[in-house]
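Scroll down for the structure; my scribbles are underneath it.
Of the protein chains in this complex, one is absent; all others appear in place.
Showing chain A:
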Amino acid sequence: MKVTAQPSADTLTLLLDGELDASSAIVLDTELAKPDILNYRKVLIDCAKLSYISSAGLGVFISHLQRFQDANVKLIFFNMQEKVFNVFEILGLDALMTIVPSVTEAEAA
């Protein structure tokens, strides 16, 4: 699992590459836990190369959501593969998180 951060003005884009499981979730958790992340207005999660997510990966996002909301930081997922979106859908998390098709919608959200 590789996480690449691309900051630009008030937006931080995190590109996820690989499989997010109980072994690799710590890499993402470390990135989302950085205090500086709350200085951005939006954090965009580019899921184009995210090929797998388990409950451990979902848990990392859930555990930071309140902190982001309290700081008025929007968390937006985009470019999600169908099989990964299906995992959010099965648990009903697609209704609680902002998931949009492309970077254009993510930037406009």
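The definition used in the following text is that a residue touches a chain if its C-beta (ideal position, glycine included) is under 8 Å from a C-beta of that chain, and two chains touch if they have at least 3 such contacts; residues count from 1.
As a working rule, contacts and distances are computed from a predicted model.
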(message) Suppose you had to identify the omitted chain by its UniProt name; would it be "Iron complex transport system ATP-binding protein", "Serine/threonine-protein kinase RsbW", "Tripartite tricarboxylate transporter permease" or "Response regulator"?
(response) "Serine/threonine-protein kinase RsbW"
(message) Among A:27, A:48 or A:87, which one touches the chain that has been omitted from the display?
(response) A:87
(request) Quick one: say which of A:5, A:71 or A:96 touches the chain that got left out. (result) A:96
(message) Could you pull out which residues of chain A are in touch with the chain that's been left out?
(response) 19, 21-23, 52, 54-56, 58-60, 62-67, 82-84, 86-87, 90-93, 96
